[in-house]
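Single-structure report; data block below.
The other protein chains are all here in position, but one chain of the complex has been omitted.
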Amino acid sequence: MKTSGTFLLFILAVMVSARVVRADDQCYVCHSGLGDEPSQKFVVDIHFKKGISCAACHGGDSKSDDMDIAMAKKNGYAGVPKGDAISTKCAECHSSAETMKKYGSSLKTDQWDELQKSVHAKVSFTGKEHIAQCTTCHGSHGIVSVRNPASPVYPSNVTRLCSQCHSSAAFMRAYNPALPVDQMEKYKTSVHGMKHAKGDIKVAECASCHGSHGIRSVNDTRSTIYPANLPMTCAKCHSDAAYLKNYKIPTDQFEKFKLSVHGIALLEKKDLSAPACNDCHGNHGATPPGVQSISKVCGTCHALNAELFSASPHKKAFDEQKLPECETCHSNHDIRHATDELVGTSGSAICIKCHSESKNTKGFAVAKTMRALIDSLQSQQKIAELLITDAEQKGMEVSEAKFKLRDAHQARLQSRTMVHSFNEKQFREIVSTGITVAGFVQGEARNSIDEYYFRRKGLGIATVIITILVISLYLYIRRVETE
Amino acid sequence: MNKFSSRVYQWMDERFHLSDAIDFMKKKYVPVHRHSVWYYFGGVSLFLFIIQVVTGILLLMYYKSGEDQAFESIHFIMSKVQFGWLIRSIHSWAANLFILAAMIHMFSVYFERAYRKPRELTWFTGMLMFFVGLTFGFSGYLLPWNELAYFATKVGTDIAGVIPIIGEPMLYFLRGGEDVTGATLSRFFGLHVAVLPAVFTVLLGVHLLFVQIQGMSTPLHMQHLEEHEIKKMPFFPNFVLRDLLLWLIVLNILAILAVYFPWELGRKADPFMPAPAGIKPEWYFLFMFQTLKYIPGHVLFIDGELFGILMFGLGGLLWTMVPIWDRKSAEGKRNKTVTYFGLLIVIFIITLTIVGWLV
Partner (left out) sequence: MVEHPARETQKDKRDFLKLILVGSSFAWLASIIYPVISYLKPPKQSEVVVKSVKAGKISDFANDSGTIIKFGSKPVLLIRNANGEFKAFSATCTHLDCTVQYRNDFGLIWCACHNGKYDLNGRNVSGPPPRPLEAFVVTLQGDDILIHKS
């Protein structure tokens, strides 16, 4: 009884207070009497609760109960704002920190500025206004806080909101025909999307990655989804161990990625052809590549390696043991530059994880041979380079041999790819062309160096001869002159 | 061996009277005095010229003129042809040493007043040969078609274009067009291997003939001496053998230079590339190049560059004409003007060459 009494009292208090606040708002008094939709919705509106009158947006005199006075143009009545006037109306208060403070709000005040810089600030097809106004997303009359599940921009609603336009091919064609319209469909299949559908509001939705007011095109270097910025965007959640506490997934991917070849290429060298998170995991349909799809994902760029691997004996073995293809040797987020150390039978080699002298012995032998071949090609190439440098420093002309040395370099690069065939014969073929070239270059360089010494020796001999001749001639002249 | 050579000699002598020539040379004497050493520089120049002819002919076997082949063919000579590097380096080095030797020869003749009557014509032919030698150097410098040569030729021919009236057509004629192109290269090649050698050989023949007929000049201060008071040595075999001795030494120096300081080929000329920094002409043009830099834009009311060229023309003319305006020496009197003029020029050339080298 006591609780119900308190409850009744509370209801009464709310009603009275609303009455009290609204007592001088003749717009609301009259319109709610008419029972029209805007006034019905406005009851729950956060602005209504803060005591803001209809006149704040629509103009006019809210104190007068005479319609002719209240809605007179001379009293500032503007009716329904249209186009950009809607947003500027909102911005009158929302861009003013002072006004917002007066109403006890801690909201940011840069929304309108940000919106004007966003893709949605482009001119709409009517040619008169921005594509999106504040009301496009936040609605009107029934505007509630973003933390209120009734808000269209509440995390669980935002995907529906965005897709209203972005999933409509007809609508999108008017703005960006090249932009896909299947993001929502893909999103539903992603891990984010599936959890989202179950009501998880912590998972990423559109705004988590794209931002809200200041959404920029993917080609804009300031965009959160610009390739070089994307890893940081994903890391916002995925590196936050506290945030992901309940998901039981690692949070060190970004740290690893930063140090990987791909991370260094993308983040340090600003090479946009290097993959960001989405290139392997997908973006709207973000999902970790499965064991079978890894080689396909890597193979989009490392095509030849993937092709060779698929044809190799490892393919079947990996499938049987459910080993992820590329990842088994190269790891995933922290892929480092593949060194020759990976191949062979030494301690740092990957091969010995499965192959040993007693187990899977054939592979062990092949690994050993391949490593020996790599090493010999490398050392032959090195020797050739040193000899060429030596010859060059001696001022000899070896540009042609140097040109030829490119082929050895090429063979070495090709051999690094050919490793993925795990086929000794194919591998040996490539390596031996390289070794042959390196041998040829060494020969040329040695000839040049020999020639260098030959020139000096030749000069020495000629000098000796000339000296003898000069001395004997001198003596002869002396004798002729004394006669 | 000696029997064979004496038989060959007799065979030749019967037909061509070699002994007459040898007797003539034996009777010829070369005065011996403290300035005798300068007599050798004519011979050294001659020797270097012979080397140029021989190595030049050898280079012709592989050299290909033309914009797209000149540089490559020199590169080919230096890298593919056996001893090609040697032949080319010797040709380049000997060219420079030739100019040097000829210069020393010229200055020594000037200061010894050896040009005085009756040797005016020997002097004139010598001076002509010197100018032809410079043209040899200038035209040969372009033939490898490398960057430095290209721009040096551009600048060099530009200077010729400054001369009023005849400058413009002369520039056009030299370059075989408006700019230094493959056409210029063809022209310079023709000049270098056909025209200049022919002219030079004729001049050289006349010059040597005069020297043989008139013998070596005796310095002024020895003129008053009686014939028997003058110390002298026979031209043959004494002087000739000494000449040979010096030639051998020069040859060895050339070989050492060629091996230890091989002549660089540089980079292929590219007319569309900006001029590389530090373009300098060959050292023997350096003093003129440097002087033209220092002359202000306008001297009196003529263009500075033109003024410089006119001064050089005038100076060269005065120098060449010294047997005509120096009457005193011909009469056996000392002429201080000649010495001062000569010293002035030598100091001027040396100073500006050093400045040009260092700047």
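Letters are used for the chains, namely A and B, taken in the order the chains are written, and counting of residues starts over at 1 for each.
As a working rule, contacts are C-beta pairs under 8 Å (C-beta built on N, C-alpha and C of every residue); 3 or more make two chains touch, one makes a residue touch a chain.
Since we're looking at a predicted model, the values are computed, not measured.
A.B. asks: Which of these touches the unseen chain: B:73, B:157 or B:238?
C.D. replies: That would be B:73, which touches the missing chain.
A.B. asks: Which candidate, A:26, A:62, A:305 or A:380, sits in contact with the chain we can't see?
C.D. replies: Of the listed residues, the one touching the omitted chain is A:305.
A.B. asks: Can you say which of A:243, A:453 or A:476 touches the chain missing from this structure?
C.D. replies: Of all options in A:243, A:453 or A:476, contact with the hidden chain holds for A:476.
A.B. asks: Using the definition of touch stated at the top, determine which of A:106, A:219 or A:273 touches the missing chain.
C.D. replies: A:273
A.B. asks: Mind listing the chain A residues that contact the chain we can't see here?
C.D. replies: For chain A, the residues touching the absent chain are 271, 273, 301-305, 307, 399, 402-403, 406-407, 409-410, 413-414, 417, 458, 461-462, 465-466, 468-469, 472-473, 475-476, 479.
A.B. asks: Kindly note down the residues of chain B that lie in touch with the hidden chain.
C.D. replies: 1-2, 5-6, 9-10, 58, 61-62, 64, 68-69, 72-73, 75-76, 80-84, 86-87, 248, 268
The rule is simple: only the chains that are shown with their structure count from here on.
A.B. asks: Taking the mean of the CA coordinates per chain, how far is chain A from chain B in Å?
C.D. replies: Each chain reduced to its C-alpha mean, chain A and chain B end up 72 Å apart.
A.B. asks: State the interface residues of chain B toward chain A in the complex, per the touch definition above.
C.D. replies: It comes out as residues 75, 78-79, 85-86, 233, 237-238, 241-242, 244-245, 248-249, 251-252, 255-256, 259, 262.
A.B. asks: Which residues of chain A touch chain B once you look at their complex with the stated criterion?
C.D. replies: Contacts found on chain A: 395, 397, 399-400, 455-456, 458-459, 462-463, 466-467, 469-470, 473-474, 476-477, 480-481.
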